[in-house]
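To start, the structure itself, in structure tokens.
Omission of a single protein chain aside, the complex is shown with its protein chains in their original locations.
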Amino acid sequence: MKIYTRTGDEGQTSIVGGRVSKASAKVEAYGTVDEANSFVGVAIAHLPEEERQIREELEKIQHELFDCGSDLSKKEGAERKYPFKVTEEMVTFLEERIDAYVAEAPELERFILPGGTKAAAYLHVARTVIRRAERQTVRLAEKEKINPWVQKYLNRLSDYFFALARVINHRAGHKDVEYVRSANVFSRRRNKE
Amino acid sequence: MKIYTRTGDEGQTSIVGGRVSKASAKVEAYGTVDEANSFVGVAIAHLPEEERQIREELEKIQHELFDCGSDLSKKEGAERKYPFKVTEEMVTFLEERIDAYVAEAPELERFILPGGTKAAAYLHVARTVIRRAERQTVRLAEKEKINPWVQKYLNRLSDYFFALARVINHRAGHKDVEYVRSANVFSRRRNKE
Partner (left out) sequence: MKIYTRTGDEGQTSIVGGRVSKASAKVEAYGTVDEANSFVGVAIAHLPEEERQIREELEKIQHELFDCGSDLSKKEGAERKYPFKVTEEMVTFLEERIDAYVAEAPELERFILPGGTKAAAYLHVARTVIRRAERQTVRLAEKEKINPWVQKYLNRLSDYFFALARVINHRAGHKDVEYVRSANVFSRRRNKE
């Protein structure tokens, strides 16, 4: 089997439902999801052996990132033939995990420097790359209709990575360093993003 | 020697043949190639000691990524004075290596989750960042004439990283996890990108 087909050498590529430029907002969006997914793979490769449940959870998320990429890669309207994969339940699952992780880690008041153990440091990378994918998805959504749950999923996922990075550092006994030149940015009363 | 010159502090920079904005498609293109090259450096740093041939091959590719950056960084037309460096032979070499690696790894049917050993996980990162560089190169090529072999080289290189990541996992006894919610996407008959 040849995995290279040379048909994309001139800058166009086939997606489900048609042909688009590799420079299009659509390809940029699912390409960035693929990039973020690769960093999740790196984070998993650096997880402490004993964190079996986190490993499973991250692997589940890798599958779900393929679901996101799948929905983003379809030509507008193609979902009538190939239904969307990302659902409200997937977002709710992330929210439940965030709540649990936030409860486990020490109370948060200020921004913290991204880093700590290797696994946590990579989760911060995954967090920021997923946010880039979210920005690109917003750009795509300004042009054409997409599955709205993908955007919500990506938004929640960066908070999930943040919460999980804190838990991993906490379990490892690594204290997160606070960014000092800011006021308390996290608080019970705030709720505008 | 001073490596900082302060001449780029206002957002413009000198390339071979003139001066351009750092926000231009050209600088974005060769800057992204430089970023991808750095991830190849990270992958090499995580290769098992004994993989000497792969290490040499990746180092060769690092040189070739400089060749790509060199060609992309020239002002249109400057190749008459400074000939392009990326050639058909470089693309053919990648194709031969891909064929060999595809033959060594287990038959592929579905998408696989990016990850595995550390070296493989980083090769997936390099794969997705090179694809970002390819997209940016396509964007540049929509504006001005570039060396067409650079675009083909980058396209093939992401398939090379994919094939190599699979071989490294295979040699390490790490089974790639298949993405389950998709049909067989890899097949002998398919050949549209």
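By letter and in written order, the chains are A and B; residue numbering begins at 1 in each of them.
Just so we're on the same page, a contact is a pair of C-beta atoms (placed from the backbone, for glycine too) under 8 Å apart; a residue touches a chain by one contact, two chains touch by 3 or more.
On a predicted model such as this, the values are computed, not experimentally measured, just so you know.
Asker: Hey, which of A:5, A:21 or A:155 is the one touching the hidden chain?
Answerer: Among A:5, A:21 or A:155, only A:155 touches the chain that is not shown.
Asker: Could you tell which one of B:67, B:134 or B:159 touches the chain left off the display?
Answerer: The missing chain is touched by B:67.
Asker: Kindly note down the residues of chain A that lie in touch with the hidden chain.
Answerer: 95, 98-99, 102, 107-108, 111, 113-118, 121-122, 124-125, 127-129, 131-132, 134-136, 138-139, 141-142, 151-152, 155-156, 159, 162-163, 177, 179-182, 186-188, 190-193
Asker: Against the chain that's been left off, what residues of chain B make contact? List them.
Answerer: Chain B touches the missing chain through residues 1-11, 13-14, 21-23, 27-28, 31-32, 34-35, 37-42, 44-46, 59, 62-63, 66-67, 70, 85.
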